[in-house]
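Input: a single structure, listed below in structure tokens.
A single protein chain has been omitted; all remaining protein chains appear in their positions.
Order of writing sets the chain letters: A and B. Residues in each chain are counted from 1.
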Amino acid sequence: MSRRARIGLVAALGVLVAGCAQDAPQDTWDPAGPNAEMINDLDWIVFPIAGVVGLLVVGVIAYALFRFRDHGQAIPEQTHGKPALEITLTIIPALILIGIAIPSVSTLMALNETDDTECVINVTGQQWWWEVDYAQQDGCGGIAEPIITSGQMVIPVGTPVLVRGTSRDVIHSWWIPRLNGKRDMVPGRVHTVRLEADEPGIYAGQCTEFCGLSHANMRMEVIAMMPDDFEAWKAQQLAPYQAPEAGTLAATGEATFVAQCSRCHQVNGLEDADGQPVIARPDLQVYSGAAPNLSYFMTRNTFAGASWDLLTAECRADVWEADAAVVGERYLEGVSEKCLNSVDLREWLRNAPAKKPMYADAEKLDETDGLVRGMPNLALSEDQIDELIAYLLERK
Amino acid sequence: MSDTTIEPPVTAEPETPVGYDDGQDHIGLAHHTATGLSNTKLAMWLFLGSECLLFGGLISTYMLYRNRQASAIGPDQLWDIPFTSATSFVLLMSSLTMVLAVSAAKRKDERGTRLWLTVTALLGGLFLAGQVYEFTVFYREGLGYTTSLFSSSFYTLTGFHGVHVAVGIIMLLSLVGMLAKGKIVGDKAETVEMVGLYWHFVDVVWIVIFTLVYLIPA
Partner (left out) sequence: MAIIERPTETPARAGAGGLIVATPSSSYGYLRRPVQTTGWKSWAFTVDHKKIGIMYGAVAMIFFFIGGFEALLIRLQLAQPDGTILSADKYNQMFTMHATTMVFLFVMPMAAAFANYMMPLQIGARDVAFPRLNALSLWTFVFGGIFINTSWILGGAADGGWFMYAPNSSVPFSPTHGVDFWVLGLLMTGIASQVGAINLIVTALNMRAPGMTLMRMPIFTWMALVVQFLLLFAIPIITVALFLLLFQRNFDATFFSVADGADPLLWQHLFWLFGHPEVYILVLPSFGIISEVLPTFSRKPLFGYPFVVFSGAAIGLVGFGVWAHHMFASGLGPISVAVFSVATMAIAVPTGVKIINWTLTLWGGKLWFTTAMLFAIGLIVQFTIGGLSGVTHAVAPSDTQQTDTYYIVAHFHYVIFGGAVLGLFAGIYYWWPKVFGKMLNEKWGRWNFWLMIIGMNLTFGPMHIIGLQGQPRRMYRWTENRAGEGFFNLGFWNLVSSVGAFVLGLGALVFLVNIWISRKNPPAPADPWDARSLEWLTTSPPKEHNFDRIPTVHTLDEFFHRKYEDVGEDGSHDFKQMKTGEQVIAEEEAHADEHIHLPSPSYWPIILAFGMLIIAYGVIYTPLLLAAGAAVVILALFGWALEPPTADDSEFDPPSSDGGQPSKELAHV
């Protein structure tokens, strides 16, 4: 074997061994909880069998191609087959498949258990983001008042969570690969899927049922944290509204928010100039009927369907790549002014549909009675954007 | 230059297998096919087989949505079973007259064929008129095509059937006209029989629809 061939072979083997990305956030073969683990265990039965069968078939074919190539032999006997051999070779794959079917059905049943979970979280898909809400319950360590957030779901580690999901418009699919397989969230139906994380961390996911224009921009994350951190997070999400200090940029921002954003986006506790509570009515503006609640916007670290980071690259790495021991703590810090990824957020505020394709062109909304699908371009001035960012930075 | 003639065989006579179809439909001649069914008849059976799935899909849709009425208007308020039974009976009778037409055609009784075909078409027309009347009544009582899932799937199912009946009537009347003018290409009796097969099928489908939609309570 020539040197070059040897190098080639080593390189090829290298590709095979190291052929996969390291730390791919949505790696299905890197389970981080018991549900994904069960599926992974099943894969480790099925894939090796498939691999061996594949190699066997290809090997036999390769051997036959070599051995029976035309090297001047006579025309072979015109045999039409051997039924006994045929039947044997039919029964063997059937047996293998029965062997696969048994564990796969038992895993299927285990994954569909719903009565042993200790925390129920609702998700609602909408073009093109997820709303996450926690109803009042004894589960999840006790939820005193409903919590509502979007894009990111926070769960306590080691607790079996039942996600109940539906959709407000088209079919979406909830998928956190490292925690469990996906489940379609169908309008008019409630589907459930189990989630449980062994370790604190941020687990990425993505809508996997094609849901229209910005399907690619509909992502989500599950943040698993220690029970103590989870308690802190709950407290954070129920903290009373903190009005900006009078005279600050943020205070101007509050007025701008009321004028520009509050028709769709709710901020709990926000009051208008007359002291009346400001209640968002997204259903009057948005075809699918909702918009993300921004009360604690800066406790999340992604926005716009979890498609863009609220954190700058360095700060993001500090949280996302943190050790399990500190990830919860770092996440709870939220987004500071220093860490804010103002580039993407400004682009978004300047012209949202230019950043994320949405049906927001007023002239083309006949079919939806003028209602937008997604956030329209609000034609904000740069000053207004400054004010809004200052205001939003305090929403945590 | 011409390929139309091929030199006659030099050797023995070509063997012409008995009972063999050379690949063409021998209209008007006794002939054999591998299955024994004529091409057209086999094709018609296949077509009707696939039609079963078409109506199967429509009926399934209806069965899924029959109880989904947005407003209060549903079968309970609308169905007039005696009336629909009467029109269904008319359609059933048309199958009988169709049988008479086919048998007349087989006897080469051309007048009888035309007569019974016309009667069949008339009975079919009567059924359709009944359906149009019924739809009008339903519409007046507030059941539009888009009123509810129930109404959409009801009108779609019965509408598809009605179109089939209408196409059948057109075929029957065309057949009468073509028979009168002697313009049938091919075997007359078989052509009548083909239309008859289609007509019987449409009737049978109605029996199923009538039973599932009207008789079995939601």
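Throughout what follows, a contact is a pair of C-beta atoms (placed from the backbone, for glycine too) under 8 Å apart; a residue touches a chain by one contact, two chains touch by 3 or more.
Predicted model, so just to flag it, every value in this text is computed and none were measured.
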item: Full-complex contact with the absent chain, from A:Q206, A:Q237 or A:T299; value: A:Q206
item: Contacting the left-out chain in the complete assembly, out of A:G33, A:P177, A:P244 or A:P292; value: A:P177
item: Chain A residues touching the omitted chain (full complex); value: 15, 18-29, 36, 38-39, 42-43, 46-47, 50-51, 53-54, 57-58, 60-61, 64-65, 68-70, 73-83, 85-86, 89-90, 93-94, 97, 100-101, 104-105, 107-109, 111-112, 127, 169-171, 173, 175, 177, 180-184, 186-189, 191, 204, 206-217, 219, 287, 307, 309, 357, 359, 364, 366-368, 373
item: Contact footprint on chain B, counting only the chain that is left out; value: 1-12, 14-17, 20-29, 33-35, 37, 39-40, 42-43, 46-47, 49-54, 56-58, 61, 64-65, 68, 70, 145-146, 148-149, 152-153, 156, 160, 174, 178, 183, 185-186
